[in-house]
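Removed from the display is one protein chain of the complex; every other protein chain stays in position.
Showing chain A:
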Amino acid sequence: MTIPHTDVRTDPGSFRDPANRVFYADGEVLRGLDARAARDWRALSASDFFPPLLAAGKVCGTEAVEPARFAAVAGAQWAAVLRHERIPFVSHPYEWSFGMLRDAALLHLEILRAALTAGFTTKDGSAYNLQWRGVEPVFIDVGSFEPARDGEPWAGYRQFCQTMLYPLLLTAHLGVDFQPWLRAQVDGIPPEQMRRLFTGVRRLLPGVPTHVHLHSAMQQRNADAASGEVREQLRGAGFSRELALAAVRRIERLVRRLRPRHVRSHWADYQRTCSYSAADRAAKERFVELALTAAGPPRLVLDLGANDGRYARLAARYAGYVVAVEQDPAVVDELYAALRADEQRRVLPLVLDLADPSPGGGWRGVERAAFATRGRADLVLALAVVHHLAIGRNVPLAQVVDQLADACLPGGRLVVEFVHPEDPMARRLLANKPAGLFPDYRPDEFARLLAARCRVERRVELPGGTRTLYQAVVGG
């Protein structure tokens, strides 16, 4: 019997492989499989390599459900339907730090190696095959596995280069942040673009001669050769599964050796050089802690401007999940490494500029959802961030308040810090702008704007006298 579903939505990012489709029905994440994909799934679940990956949490939780329940869901007839674990907060590779992209790439290669050894492969090699559970990467594209055909190279190699290896090479070899490159091109960076960046002695840097230059040259030379024909030629010339495995192992070795060459911005030292006294810090922590416990444990906390993650960690003690957003990729990378070292599993650090958050990307701008549409939080922390937006980026104060309030669920809490114009950090930002440019940037005006959008529950001025903290209920 087919039960009618009231709330069914197809994932706009899962159309590329027509053999399977992700959709959401009544709060569940489901994947419809056609007859062939269903056969592949049965082979996969009976294999030796897949169940251990699942048990270790390296592949997202997946189980078959009764397909009859969803037979006609999402406008297609499915031979089988899988239910996936829900990823707490979806993020995109252009929001990850270098270490995150590298660890995601290594997990993808590890899974591919396990698959190849067992006679399977992955159809693709995209960075979008991965998501995060805190600081643990998770392979989510279960529809990507299929039995390997002997003598065939990995079909996902080019995609892996474009969306993972090349971005890593950019930051490791050139000290260029990869995030804007990935954000601008959903399919990643093509080899012929990379080739132009690695000229002269840079041609010889690790991974560049083969993965960039040879790759680009081969693509140009074989532009007219059908890939089916080339597969036959390779098989005829003796390409084997062992060779495919050797290639994967070499890529793994290369990726593992890559280290970021970050240009540290001054915000990396913010926590050390900022103007807090010990008394200010203690008072601020107490305030935030009280807000976190005000109304039961929040499910999702958004820490906007997380810096070294001090408050994100504090939030993780009480919240189900914390998304810690920070603009500087180097700072996020340090935070990611620190969180992994501490085995802190409930904080997801992300690279994001609040004055330029990720827009929608890919096909019609919806294939990769914009940051603002990916979920609002039960509690938003906006500590020492208002002055960066209002003074540093000239965003009108009322709009800053709107942005912060809109990040909260209706009835959710906003914990916001207002740094007075006479505070040393605000003065530093004001010194770069003409005098009198921000007449509205005053504590009383901020309090008025906040009260217009929210019900202020608590307000504390820090002992230093130049910062005020507010706890407010949005739409309450």
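Here, contacts are C-beta pairs under 8 Å (C-beta built on N, C-alpha and C of every residue); 3 or more make two chains touch, one makes a residue touch a chain; residues count from 1.
Definition applied: contacts and distances are computed from a predicted model.
Engineer: From the list "Putrescine transport system permease protein PotH", "PEP-CTERM protein-sorting domain-containing protein", "Ni/Fe-hydrogenase 1 B-type cytochrome subunit" or "RNA polymerase sigma-70 factor (ECF subfamily)", give the UniProt name belonging to the chain omitted from this structure.
Structural biologist: Going by its UniProt entry, the chain not pictured is "PEP-CTERM protein-sorting domain-containing protein".
Engineer: Touch as defined at the start, partner being the missing chain; which of A:A35, A:M218 or A:A451 qualifies?
Structural biologist: A:M218
Engineer: Considering the complete complex, identify which of A:V8, A:V186, A:A247 or A:V473 is in touch with the unshown chain.
Structural biologist: The one listed residue touching the chain not shown is A:A247.
Engineer: Using the touch definition from the top, which of A:A237, A:A341 or A:A431 touches the missing chain?
Structural biologist: A:A237
Engineer: Spell out the interface residues on chain A facing the chain that's missing from view.
Structural biologist: Counting over the whole complex, chain A touches the hidden chain at residues 16-19, 123-124, 149, 153-159, 161, 210-211, 214-215, 217-223, 225-234, 236-239, 242-244, 246-247, 250-251.
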